[in-house]
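What you see is the complex with one protein chain gone and the rest in place.
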Amino acid sequence: MSLNTFGHLFRVTTWGESHGPALGATVDGCPPGIAIDEAMLQHWLDKRRPGQNKNMTQRNEPDAVQILSGVFEGQTTGTPIQLMIENTDQRSKDYGDIAQTFRPGHADITYHQKYGLRDYRGGGRSSARETAARVAAGGIARAALDALVPGIRIKGYMTRMGEMEIDRARFDWDAIDGNDFWIPDADAALEWEAYLQKLRKDHNSVGAIIEVVAQGAPAGLGAPVYGKLDTDLAAAMMSINAVKGVEIGEGMSAAMLLGTQNADEIFMGNDGEPVYSSNHAGGILGGISTGQDIVIRFAVKPTSSILSPRKSIRMDGTPTEVVTKGRHDPCVGIRAVPVGEAMMACVLLDHLLLHRGQVGDGPRGKIG
Amino acid sequence: MSLNTFGHLFRVTTWGESHGPALGATVDGCPPGIAIDEAMLQHWLDKRRPGQNKNMTQRNEPDAVQILSGVFEGQTTGTPIQLMIENTDQRSKDYGDIAQTFRPGHADITYHQKYGLRDYRGGGRSSARETAARVAAGGIARAALDALVPGIRIKGYMTRMGEMEIDRARFDWDAIDGNDFWIPDADAALEWEAYLQKLRKDHNSVGAIIEVVAQGAPAGLGAPVYGKLDTDLAAAMMSINAVKGVEIGEGMSAAMLLGTQNADEIFMGNDGEPVYSSNHAGGILGGISTGQDIVIRFAVKPTSSILSPRKSIRMDGTPTEVVTKGRHDPCVGIRAVPVGEAMMACVLLDHLLLHRGQVGDGPRGKIG
Amino acid sequence: MSLNTFGHLFRVTTWGESHGPALGATVDGCPPGIAIDEAMLQHWLDKRRPGQNKNMTQRNEPDAVQILSGVFEGQTTGTPIQLMIENTDQRSKDYGDIAQTFRPGHADITYHQKYGLRDYRGGGRSSARETAARVAAGGIARAALDALVPGIRIKGYMTRMGEMEIDRARFDWDAIDGNDFWIPDADAALEWEAYLQKLRKDHNSVGAIIEVVAQGAPAGLGAPVYGKLDTDLAAAMMSINAVKGVEIGEGMSAAMLLGTQNADEIFMGNDGEPVYSSNHAGGILGGISTGQDIVIRFAVKPTSSILSPRKSIRMDGTPTEVVTKGRHDPCVGIRAVPVGEAMMACVLLDHLLLHRGQVGDGPRGKIG
Partner (left out) sequence: MSLNTFGHLFRVTTWGESHGPALGATVDGCPPGIAIDEAMLQHWLDKRRPGQNKNMTQRNEPDAVQILSGVFEGQTTGTPIQLMIENTDQRSKDYGDIAQTFRPGHADITYHQKYGLRDYRGGGRSSARETAARVAAGGIARAALDALVPGIRIKGYMTRMGEMEIDRARFDWDAIDGNDFWIPDADAALEWEAYLQKLRKDHNSVGAIIEVVAQGAPAGLGAPVYGKLDTDLAAAMMSINAVKGVEIGEGMSAAMLLGTQNADEIFMGNDGEPVYSSNHAGGILGGISTGQDIVIRFAVKPTSSILSPRKSIRMDGTPTEVVTKGRHDPCVGIRAVPVGEAMMACVLLDHLLLHRGQVGDGPRGKIG
């Protein structure tokens, strides 16, 4: 069980290495009758595609997705959907020199220790290229969610990149898609770019925090106690390359709060649905969605592949210094935004299917 | 699939409600031939047992565990181990008044919205009492780990409780078991107690951060990409009641680091094993253990059950104010320490079994 | 993963040994709001209870089931249901003499070879007593099915016992519950009894075939291609102790048929549902139910525990002769009838939940 599948009912198995012939996702359990085409998936893949601007790696992959099964005459059939993305721009020679060396901060050494051999080209399976398959699968999940939960909206953005942090007072949803950093503040983008370009010239990289919000998700999603909605979201985000922390609602700062501060008080809304005075809970109580916005954040470490020399060892145990050439993102957090959105979409669809499996489509637990 | 099971090969299914006749864990997949008795499990249960001191709920449960199957003549047989803890001190009347009311910050309203009905006594299934079953199962995992990985050590402690925070310069492993807060600083405990008792008198509660460290775990544990060791640890901790954030190594603060700061440089140790200049990674690279200390932190929100009135609604939608009587912990984080240790033990054993399932016991990927 | 769980969404984990303190089932994923009480489950347990007549083992177990969780005020809550049956009439001394010996036809030797140790008392985990837990869990599944599929009916009966075979021309549903053999022919029962009692006096035992039919199951159940309804039913029946063969519809004799004979022709019924000219398929096409009767048969080998001496070896490898004392069924097939019914109920409920999870409650694929 090398566990390349996630999800309970909506199951996504990703496969492929950074420099193999192709990579992709086998998507099983999608409801039938959902309208899907390659262009819909390509829209999301293009968000994480490399080479789009100078704040990204200059590796130029079209990341064109092909649907090989599970869709007939434009609709899902309920059978497995195979999504394939061919690798085209592989400069394996960039990596030849690290075949015998372990790059600090990379999975080179642990894959070697676990498996006894590794595909060293571009990190092989441990490359962030694997997330392209997640984004493609997330496109399927988004289409199914749109059909099953009209009006649901999933949006991710960066909130921090090293010393740069967004100003919540200037939060602008409409700005997010208009800048290279997916930040909700058009004016701040220039400053973020100057900061990142200086780091790049310094042969350095930097970490980031991404926040993903789901609006319009129904109450009642989540399978306590080991398939809680927050549990599965945390696992989904932590499984993304380079992620080191995950927060729901208040997150780590909940430790600094008092009970009187943290409680989200409950009122009856005009539409007969409960409303809350605040959302410290991040839209989840007891592992089940409340109907509020679902809010998750995750931190991405700085890119380990940098041009500044770092001490390491070779497979034979001799010491060496590593300078990672090749074309790398100075901040992998930027491209983690669409990945986080895709994971949120997959988890929400999965729990929507789980909920109706156990509880059905009928009205549940009305209030008032 | 209401998902009350966690683990891949070492599978723990917990069952039971706070005020039902009993609760417990069905532990499947334990290796055979492991010496187990009830006293070994009771040792860990006693760490989280309520009513031990004035910093805890005064509910007095012996939490005596019985082994009903899977152990014969003192050894595990490889068949399912049923662990049962009978509920004895149930004051359901304490809860009668909330049968029709949703307590802010609790799962009352979401269980109602999901299932259409709920066992309201003490929170039913959503009560933190469920974690007693995890601790019992964790005792099995610890015994198996000790047999399979001699010298492995799993230890948890609090690092923060509201305004109180440990001083890393004064870190003392030996102090942890000597105070009510499981903090690595004997002298600080009195200050922490004063702080907590004042909050209690103010009818308030407070959050906390718990850190759990595993020392001596072998390199190579973890199943990329969706069963990464950090992914499964994050899920395990996030599934604990009231947890809102999880961090591996640097955690959220990785977002503030530069690549040059974050890289853990690699050297060859005298024993032929690699050593690292630092452990920003928290002992995990690419989802696989490096052999360094595995370090995870999680934040617990303040207890929602407080004596200060909070606005809420009844099932009929009418407004009300809730003052949660009953006997509650002013800081649930204290009792989350042994729970976090138990989850760490279960996840590590599970991945040890997964690793030898796929890769076997033979030596893998030697260096040098 | 010692795999003591079956089911995908309706998940049953059985635990316990023949002569331990108790055995039971942890039932996870039951829909909420289903009316359940112990008497309902006891009704089914009493069907397989030993010691009821002279055609069974004289071991006298009340097999009284207790519900320890997941049911509140008479209804399922959607949380795990723990069912416990205490072992009372344990004559372990009957088994002391086989602690060092492997009984031919039993799992003694394979458990020893797999696990290196075994609970030899009454076969421990490999005892057919484990099926009591299945029957209890099946009672939960039946109650949920009755609520979700009004009019569904699951009935099992014996069709063969050694030389005895039922006469299909005399098939009488109403006779089944009126005789010790669950055969659909009241008059034949006396002959079956005479046959079995002679075998018992000869210190022998005999095999049997059980047929289980589900009437009124909706079309559309089954998850191709590896969770086909017939695949899961075959696994469920083959997992019952002593079962050596499983057939759906025509079963093995399909090999003797021509295409012109085997095709079930399709017509339109008056109620707007398709009807078929025959049911060679056993109610399943392509792994999905057709709406016809679902028909499965399974063969049970003769009881291995007999008073006639058989050659075997001891743990030290020395030869010996085994005469199995203790109280055993001359035909375990009799008590396999309610077990087969329980497995059918669990599988059908599981697939009903799977179907509505993926496809929903809405009308699907109407014809005409």
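Letters are used for the chains, namely A, B and C, taken in the order the chains are written, and counting of residues starts over at 1 for each.
Please note the rule applied: a residue touches a chain if its C-beta (ideal position, glycine included) is under 8 Å from a C-beta of that chain, and two chains touch if they have at least 3 such contacts.
Treat the numbers as computed from the prediction; the structure is a model and nothing was measured.
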{"item": "Candidates C:A143, C:I209 or C:L348 - the one touching the absent chain", "value": "C:I209"}
{"item": "Sole contact to the chain not displayed, among C:A22, C:V65, C:I248 or C:L352", "value": "C:I248"}
{"item": "Residues in chain B touching the chain absent from view", "value": "9, 29, 31-32, 78-79, 224, 353-354, 356-362"}
{"item": "In chain A, positions touching the absent partner", "value": "1-5, 8-9, 11, 13-17, 20-24, 26, 28-30, 32-33, 66, 68-70, 72, 75, 77-82, 84, 114-119, 124-125, 353"}
{"item": "Positions on chain C contacted by the hidden chain, ascending", "value": "1-6, 8-9, 14, 102, 104-107, 109-117, 125-126, 130, 160-163, 199, 204-209, 219-228, 230-232, 234-235, 238-239, 241, 244-268, 272, 274, 277, 280-282, 284-291, 297, 299-304, 306, 308, 310-313, 315-319, 333, 354-355, 357-359, 364-365, 367-368"}
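Just so we're on the same page, only the chains that are shown with their structure count from here on.
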{"item": "Centre-of-Cα separation between chain B and chain A, whole angstrom", "value": "26"}
{"item": "Centre distance in Å when chain B and chain C are each reduced to the mean of their C-alpha atoms", "value": "39"}
{"item": "Touching two or more other chains - residues of chain B", "value": "1-5, 8-9, 14, 114-117, 125"}
